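Only one protein chain is missing; all other protein chains are in place.
Letters A and B mark the chains in the order given here, with residues in each chain numbered from 1 onward.
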Amino acid sequence: MRHPDRYFDADPAVRGVARALYQQTAALPLVCPHGHVDPEILASGRPFPDPAALLVIPDHYLLRMLYSQGVPLEDLGVPRLDGKPVETNPRKIWQRLADNFFLFRGTPSDCWLRDELAGVFGIEEQLNGRTAMDIYDRISEQLARPEFRPRALFERFNIEVLCTTDAATDTLEHHRAILDSGWRGRVLPTFRPDACVAILSPAWRGEIERLGSLAGRDITGFGDFIAALENRRTFFKSMGATATDHAVVEPYTAELSPEEARRVFARALRGEATEADAHAFTAHMLMEFARMSAEDGLVMQLHPGSWRNHDPWVFATFGPDKGCDIPVATEYTRNLRALLNKFGRCPGFRLVLFTLDESTYSRELAPLAGHYPALRLGPPWWFHDSIQGMVRFRERVTETAGIYNTAGFNDDTRAFLSIPARHDLSRRVDASFLAGLVARHIIELEEAGEMAVDLACRLARETYNLGK
Amino acid sequence: MRHPDRYFDADPAVRGVARALYQQTAALPLVCPHGHVDPEILASGRPFPDPAALLVIPDHYLLRMLYSQGVPLEDLGVPRLDGKPVETNPRKIWQRLADNFFLFRGTPSDCWLRDELAGVFGIEEQLNGRTAMDIYDRISEQLARPEFRPRALFERFNIEVLCTTDAATDTLEHHRAILDSGWRGRVLPTFRPDACVAILSPAWRGEIERLGSLAGRDITGFGDFIAALENRRTFFKSMGATATDHAVVEPYTAELSPEEARRVFARALRGEATEADAHAFTAHMLMEFARMSAEDGLVMQLHPGSWRNHDPWVFATFGPDKGCDIPVATEYTRNLRALLNKFGRCPGFRLVLFTLDESTYSRELAPLAGHYPALRLGPPWWFHDSIQGMVRFRERVTETAGIYNTAGFNDDTRAFLSIPARHDLSRRVDASFLAGLVARHIIELEEAGEMAVDLACRLARETYNLGK
Partner (left out) sequence: MRHPDRYFDADPAVRGVARALYQQTAALPLVCPHGHVDPEILASGRPFPDPAALLVIPDHYLLRMLYSQGVPLEDLGVPRLDGKPVETNPRKIWQRLADNFFLFRGTPSDCWLRDELAGVFGIEEQLNGRTAMDIYDRISEQLARPEFRPRALFERFNIEVLCTTDAATDTLEHHRAILDSGWRGRVLPTFRPDACVAILSPAWRGEIERLGSLAGRDITGFGDFIAALENRRTFFKSMGATATDHAVVEPYTAELSPEEARRVFARALRGEATEADAHAFTAHMLMEFARMSAEDGLVMQLHPGSWRNHDPWVFATFGPDKGCDIPVATEYTRNLRALLNKFGRCPGFRLVLFTLDESTYSRELAPLAGHYPALRLGPPWWFHDSIQGMVRFRERVTETAGIYNTAGFNDDTRAFLSIPARHDLSRRVDASFLAGLVARHIIELEEAGEMAVDLACRLARETYNLGK
């Protein structure tokens, strides 16, 4: 059995308090305001596929580590864009993972997968080369049962609400199907217009055409573009969305004059936009999206600082999201000044800010969040969504911004089955962090209990307006 | 009663040693080489005002957190520059703080205020909406007593020396009044000439005129300017000053030729200075101030990396120091090279360096302080003057620079009543840090005892030449 005290501080005084705090949050519903689960699985309700297709092939955390130690992505069943053959036997793929699972020692992937096998499938054995096939069989057998279908698991997991991430030009057909099905599970879309803003991307023109077509208007200028985006936001809201999401390399914000914006957009439409245009346009569009959020109340999420597809060979061979996005140093104080000055105290506007650059926690993000009313800090993101990553976040942010300028937890996962494990790990780490404050007499036990519940779900619910 | 082991590591072995070390420092006098207490309160010796005016309205740590969670600064009694009405009922302001005091859980403001209420006023109840008015009454009542007058508290706090921070053009009348009063409390000025260097500020011309008038010479060129500054330093020294203080966004140092310096200053006098002039002039003036310090022995303090008044609306509405200064990434290795190369081994010159960018502790500051004889590192500053902030500082600095290249503690506060709480917290955290070294057999208990005393007051006294 997974140890009941796992992830808690080893000190007995801290551990005792952590256990008590965790008991107050362990059974609370899971509020999932940000993630990447494919809504299709809940729309169709079909059984999950085999263990490899379910747990290995789509998990870029697993893929990147195995690849870094010499396992070809082909051997893990990752489809090549050129259609050349890759491993198709799920048992071989699973065996490959198991043979190399020692690589993950000390990583959150190890924690999540062990907890997931134990919590979802009742499998307590350690995954390794010897146990691989037995574990494979036990997973497969259970996946075939009705109680392991996606909607049944959604209910068993006690998910209160699950937000997906969806292109601005997504038709939201799966969300529609879920709504129409009469099933009570709450699955909400999130508006992510990045592809509409990427004016240098070869795919941009196509995206703009889709946008215009869905919004019912030709996009021949910047005004049409803005109107079409606003139209889609209205649609997303009507489908239950409460938030948007934006990814940029650099969170630079600056307003163009209406005329400049029109000119840049016109150049982009003619395929003549420059790097400088793209830089200015992205900065301006963050201002526009903030304005729209201030008007329509969709919570704005900003995820800067990831250099996407750092390895062009992997990108060209296998496509995006294969584990080769790499963080870059990120500046917030200067870059966000225009946006925060203009919208930072607008009632109804809320910005949730993420980072991959931990040096900004205490230097920029906590000081900013401790001043601007509109700003909340998202939980440790991606590479930092880990035990030590969470501890660093709390230790660097809390003393300046408190916990009430943070947005609570989100799992940010595309791996549906890992959702409970991720929330559980976060609740355990927060319980341990708070217990450390209690043990040092910085806060009282009663305060810690309230804070544990706030961090476990209340802050997420409130930050993203997800109260029922 | 506040827990006697508060802020110590929870591990029993560490805690036991921490307690023993703390007992060696708890009662030592408070050496306060850097802070922002208004000397007027000690010159006049008048009773303190009500709890809100004393503890809330001037405390930008409290104001910023409350503002960040939607409390208007007007409701906290912060005067508007346009004179529009703000809350004037101190009970309402105090109640507002108390209702929202949960926001500060886990922050140093919470620790300081609780310790202050307990230590100064004997109030052990937790501050919240229910207890607010009772606590208000108990504070008010005590403030009216003679033993709560500023000078009485100064003595009760066991303050050995208190340095204030004063514009180069300050007349030091309050320091004079204190000296003339016959009271034995040591309250020393610190020379802060920032306003004289800010050649792009609208207020600069006025400052230069004040400077000339106080120094008894017309400032018509750079030579006059330097001579006037030197004149003021001599005056500050005669009033007991042992240090200067300088704030810059970037600690860039570079010498101009005498001719360039004259030309830039002349352009500034004509109101024609550019951004580039200001950049070069600031860099040159840091070199000049270092030269003056090498000559007159005033310890030079440098506080870089704060973007002042990041939020122009708050600045325009309420003025400076309302909690909207935000740190920026800061570079020391390249920027300080000119200054350290020229003055870093001058006998009699000492530079105390601060940072808001913790990533520089181990990367730049500790390596620099572990080489240049003139350099000492100031304690964790502002947002980092907190339990975890202090731990990070010690952990990142000590292994490279030791403790003897650090400047000991300073409270950097404008909140007179919080001084004992701040020193006490620092002594507790240092005791706990040293106890951790003892428990891991990195240092001996006897060494730790000496180090605790060094950190508590000897290093501050020695660094700032404050020995009697």
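Keep this in mind: a contact is a pair of C-beta atoms (placed from the backbone, for glycine too) under 8 Å apart; a residue touches a chain by one contact, two chains touch by 3 or more.
What you see is a predicted model, and the numbers here were worked out from it, not measured in a lab.
A.B. asks: Can you say which of A:24, A:44, A:341 or A:359 touches the chain missing from this structure?
C.D. replies: Result: among the candidates, A:359 touches the missing chain.
A.B. asks: Please identify which residue in B:19, B:262 or B:337 touches the non-displayed chain.
C.D. replies: Spelled out, the listed residue whose C-beta touches the missing chain is B:337.
A.B. asks: Could I get the residues of subunit A that touch the absent chain, sorted low to high?
C.D. replies: Contact residues on subunit A toward the absent chain are 2-3, 5-12, 64-65, 67-70, 102-108, 110-111, 126, 307, 310-313, 323-324, 326-329, 356-359, 383-384, 386-389.
A.B. asks: Given the full complex, what residues of subunit B touch the hidden partner chain?
C.D. replies: Here the touching residues of subunit B are 9, 11, 13-14, 331, 333-334, 337, 340-341, 344-345, 359, 362-364, 366-373, 375, 395-396, 398-405, 436-437, 439-444, 447, 450-451.
We adopt the following convention: only the chains that are shown with their structure count from here on.
A.B. asks: Could you work out the angle of the rotation that brings the CA atoms of subunit A onto the matching CA atoms of subunit B, rounded to the nearest 5 degrees?
C.D. replies: 120
A.B. asks: Compute the distance, rounded to whole Å, between the mean C-alpha positions of subunit A and subunit B.
C.D. replies: 40
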